[in-house]
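With one protein chain removed, the remaining protein chains of the complex are shown where they sit.
Should a chain be cited, it is by its letter among A, B and C, assigned in written order, with residues numbered from 1 in that chain.
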């Protein structure tokens, strides 16, 4: 069930200048959360930030009643959230959106870039629980833009690409040698910048592999009430916060 | 010279639930400050508070480059200022307004109530330096509303009235026995709620004693640019932030 | 005990707080947060004769204490509403009020005629103020003759309470309010959004696909409040007031200015539970200030 709830900032873990992980603790924690779900976080203390910000659920711990978010500071709101102090109150609406489908067996590839890696901790864990064999392919500009690989390595093989070659293969994720070989994946999951996701969807399509993408979008409400967050599709405009954020890329006509 | 300047919150001293003293420290401190001058404090982190808030200068220390304010939390802005943490940045425009006139000798009475006592630390000290004999008369609802008397006692005699009689004489300041006797003061200074100041001015007038009052007023700019902060007078509307906040009560027609 | 019941034209509402059209979906989106039946009314999202895809993405931009939207009346058409949506929400213990839109007067009439046959719908809100459609919409609401014409036409097709939603993008909103009052409106609601725009300085492109959009939120409250006050003094029919209401205090200010009921819009996005907080806050205010009936607040500003 969706809730509006106050949490306390329990810990702030800075990954580097622009990336950090927030862990919030509440008196209560909704347990019915799935990989791909997100929260709408209210940004306290900044007049210019009027609307909540959609952020994927990175992880949660029902025992400790904590929920965490991996955030990349790209603008006013995400920078401000990085300035909060432990003990500060943070109000969130959660869990929102649909989720990735988790098969019962098989072999899958997860392709992530930028802040788009956030949903893949929960996804990797869920896949592992089902006995699915998972490969993570994470891309960034330099090795300083690659995060969470230690987490991911608990759930599968981790491959990396960087544009400057400072870690893993040099180039974009879609240029990884993996895509040159025979791709016997049952599904590809992707989240990250639009051009990356579209390229991944195309590669998947060419090989007849099912592909699910989690879209970013400007959102006002996050609960399907305002119809601000749409993405075009052959079947008409899709509402990203409720029909998505996860879409089978065929539905999007990608 | 007036300045816009960032300070760091150096210390926060809570007097009780609603009253506190903020001490700010800067890289620089303007020294040309006088009793009655005020600052326009920017309230950080609250979308509803758009404008700065005028607050009297309580004290300053040129050596430590600190400036302090006594604040009574009565609304959004003054409450928010009370929530700041040490180290937070606070931007102020200061020193603003005119100041109380400080005679070279004689005997004066200072009558203050509520947050209107703030300017009287600087005034008391300046009067003492001139060798003026000063009596402070401070009023409040209960003894929990009486502050800074220890400070004042360094510069003169301190008398107190409370409405419930829990400290000093029972009643309003203007009911103090002092006013029953012969009042051989050369000047009366007053700051506090309008009705109190007007009553004090009337008593002063009846005795032919010069009276200076420091007015409160809703202000936008604090520097004479907007003309929002006016008070009526026989000579027309007076601009409180530049012609005041200190007025001879005769000028106001009180 | 505070009596929260209020009368908007012929419509009896159990309390004065409604959800504004386009900001509350069809109500079901909020079921997890509270029972939509607690509201005085739900002004459901704008309905047109035929299915509309709405405008292209991006449709939204954040502004200082507000937002611009350019949704453009995305909806599945009146038939879908009547056959599929209304049956699923009519059990809420509140008034469901469709927001009627059209590109032409005939469109408005046709949508209204269809709704007129539906049992359980006791009022419609005639939207002549949508700034986000190429044809019709706000064009009807910014000229008095056309506002009158569409109101008269719809009046003939509608038997129950007719609320006309006015555009604030006009020189004199009292002129339009008087016009639609004369044309048979039972109440007016105001304000719809202000036509605004936003530019991304970095890319030098407009932030909305449509360049302009509708401004809502607390930014517009002072203007909306002034218009409600002006209209309250200009017409005899009741006013449903809105524009930037974020809490009970804001809602009370609108009622004091002359609004018989209020609507909560953008605030639903910031706090999905805001409307019940507003209802509770109005009740507490009445209790504290000695008002036995919420209706006594209406126009109670002291000059």
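Here, contacts are C-beta pairs under 8 Å (C-beta built on N, C-alpha and C of every residue); 3 or more make two chains touch, one makes a residue touch a chain.
Just so you know, these numbers come straight off a predicted model, no measurement behind them.
**Q** Which is it among C:219, C:235, C:270 or C:298 that touches the chain not included here?
**A** C:219
**Q** Any idea which of C:98, C:206, C:238 or C:265 touches the chain not displayed?
**A** The one listed residue touching the chain not shown is C:206.
**Q** List the subunit C residues touching the unshown chain?
**A** So the residues of subunit C touching the unseen chain are 63-66, 68, 142-143, 169-172, 194-199, 201, 203-206, 211-212, 215, 217-223, 225-226, 229, 244, 249, 252-253, 256-257, 285, 300-303.
**Q** Touching residues of subunit B against the unshown chain: what are they?
**A** Within subunit B, the residues touching the omitted chain are 1-4, 42, 47-52, 93, 217-232, 236-237, 242.
We adopt the following convention: only the chains that are shown with their structure count from here on.
**Q** Could you say which chain's mean Cα position falls nearest to the mean Cα position of the entire protein shown?
**A** Nearest to the common C-alpha centre lies chain C.
**Q** Which chain lies the greatest distance away from subunit B when centres are computed from Cα atoms alone?
**A** Max centre-to-centre separation from subunit B belongs to A.
**Q** Quick one: subunit A and subunit B, Cα centre-to-centre, how many Å?
**A** Measuring from centre to centre gives 54 Å for this pair.
**Q** At least two other chains touched by the same residue of subunit B: list those residues.
**A** Residues 47 of subunit B touch two or more partner chains.
**Q** Would you mind listing the residues of subunit C that make contact with two or more other chains?
**A** Residues 65.
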